[in-house]
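For reference, the structure discussed in these notes is given below.
A single protein chain has been removed from this complex, and every other one stays in its place.
Right, subunit A next:
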Amino acid sequence: MTNLAEVTRKRVSKIHAGELSSATWVTAALFLILALFIIMNPAEFGTASNLSNIALDASILLVLAVGGTYVLITGGVDLSIGSVLVFSSVAGAKVMQHFGGAGGDAVIGGLAAALVAGAGWGFINGFVITRMRVAPLVVTLGTLGMALGFALMWAGGNDLQGVPPNLVYRFGLGNILPGIPAVATVAAFVALVAGVVLAWTKFGRYTYAIGSNSESSKRAGIAVDRHLIKVYMLGGLLAGLAGFLSLARFGTTSIAGHNLDNMNALTGVIIGGTSLYGGVGKVFGTVIGTLIPAVLQNGFVIAGLPPYWQQVAVGAVLIFAVYLDRARRDAELS
């Protein structure tokens, strides 16, 4: 019996090594990039305030990408999250204006409106995908346009003001502890909870199972459609939260600033090792995959390089990440 326990324990330690292996090298890549920039310009890049800036830059995208990770693991995709973020921030700003643009009512009302709006779009996505049997790519491409169109109409084509100043200065630009931005803390908490749920609960297990083989999952008695609707709602809910965080950080809806959010979030998810074919992925990978573009962006600016190089570099990292992951899997199977 002790022998068996011993074997199990050894196996457990091996598991962790094995599970990390796909994420290990992206993590290594992140540290390599960080090290390079710090060596190049330690006085500016390596400072605590700059690193906390990077964390802040990545955090709104991370909240989006966490939802995207769940959706991608089910074998689907959600292209609408960027537009849903915009729609939710418009909904939040409208409610904040309604409450006079100040005070706790405005903050709580705005948060609730953003979350409900996000989850609502997620429900529409999930419902149409599962009940009307339209492919996720098509459905979320449709809602990408619809959410943005409605948001612009509702906002009258302009960015909305009316975000409570306290929300912006205390929370959006504020720190929980010196050097630790509040918004980044929220994003880290979201990632932590989502990562734990994915790895340790039935909800997470079903997310993997459906992405791996939805027909077998159905036969095994899993309510596949209902679970998928929940996953798309989670993606929408997190986009709503990201919309609220964006309001808090920028003090306005900044509609044009979120044009590429969906693609950037998806890029982070994929760099982090989540498979486009479903069944594989981890929130930890997404955290690293979201930080890499943020670090590159910041580093290039500080190094005085044209910031356009960031887009080039991230594109290359994306392709290379997927290539390495596939090569590793091929090696494992042969």
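Criterion: contacts are C-beta pairs under 8 Å (C-beta built on N, C-alpha and C of every residue); 3 or more make two chains touch, one makes a residue touch a chain; residues count from 1.
Going forward, contacts and distances are computed from a predicted model.
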item	value
Among "Isoquinoline 1-oxidoreductase, alpha subunit", "Simple sugar transport system ATP-binding protein", "Carrier domain-containing protein" or "Aspartyl/glutamyl-tRNA(Asn/Gln) amidotransferase subunit C", the UniProt name of the subunit that does not appear here	"Simple sugar transport system ATP-binding protein"
Residue touching the undisplayed chain, where the options are A:Asn213, A:Ser254 or A:Gln311	A:Asn213
Touching residue (missing chain; options A:Arg131, A:Arg205, A:Arg226 or A:Arg326)	A:Arg205
Residue in contact with the excluded chain [from A:Gly67, A:Gly118, A:Pro164 or A:Gly279]	A:Gly279
For subunit A, residues in touch with the removed chain	8, 11, 14-15, 18, 197, 200-203, 205, 208-209, 211-213, 215-217, 219-222, 275, 278-280, 332-333
